[in-house]
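Yeah, one chain of the complex is gone here, protein chain that is, but the others are all in their spots.
Now for chain A:
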Amino acid sequence: MSARNLGTELDLSWISKIQVNQPAVLRRAEQIQARRVVKKEWQAAWLLKAVTFIDLTTLSGDDTSSNVQRLCYKAKYPIREDLLKALNVHDKGLTTAAVCVYPARVCDAVKALKAAGSTIPVASVATGFPAGQTHLKTRLEEIRLAVEDGATEIDVVINRTLVLTGQWEGSDFIKTSTGKETVNATFPVAIVMLRAIRDFFWKTGNKIGFKPAGGIRSAKDSLAWLSLIKEELGDEWLTPELFRIGASTLLSDIERQIYHHVTGRYAAYHDLPMS
């Protein structure tokens, strides 16, 4: 995490002056996906960089210690060793940014990562994920317990009731949504959020991080996200301290693209280790 956001006085006049023109934002979103196309070894390099931003996530009702363990192993070795050797990056210590699980599974995750000898942080969703409609007392207790178990990052679900009635809270990162909605991380929404992050930085000097989550499945998409961050915020934000991608199947697609780049052939799903 970068330096904590110490927060500022809530100044609603900042918000009331903001104007957002939806058709124009939609046009920009379409443009982003087309304008910065990278190929060949540059594409491979960007894909490897994208891996370092992934919060490898499993948020299913039937999570148990075994699939969490498999996930943690995949987080430590996201790309098959021989592919990394072929690209000569096997010694760079390439891992995902974090592992993201339900609070009850934090223990398992920490144990698995320790066994694998990894320092990847464990992130936990908390505060009544995904709806956030539980009592404040239990929500705070959830966070405390998750941190006790070893989680170093918490994805907080904001109280939408408070939002809709105009009572705001501050944070270090902003996330597009829980990832469990019908429409999650889309480019138009992201553009507006990134502009807000940049404006906040210009006004206060605080850098807030950004995490799109939900619906990012293809490697091509992930590259579009990276170029979006680079265009709107700049290279400073292209670090795991300020940018995360919440995803689960994305990693397999990236791995398949790397496989294709190295071997020239398209892999079957069983050619690559499961996550």
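Please note the rule applied: contacts are C-beta pairs under 8 Å (C-beta built on N, C-alpha and C of every residue); 3 or more make two chains touch, one makes a residue touch a chain; residues count from 1.
Following the convention adopted for this analysis, contacts and distances are computed from a predicted model.
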item	value
Undisplayed chain, where the name is taken from the UniProt record, one of "dolichyl-diphosphooligosaccharide--protein glycotransferase", "POC1 centriolar protein homolog A-like isoform X1", "Proteasome subunit beta" or "Aldehyde dehydrogenase 16 family member A1"	"Aldehyde dehydrogenase 16 family member A1"
For chain A, the residues touching the chain missing from this view	19-28, 31, 35-39, 195, 202, 230-231, 234
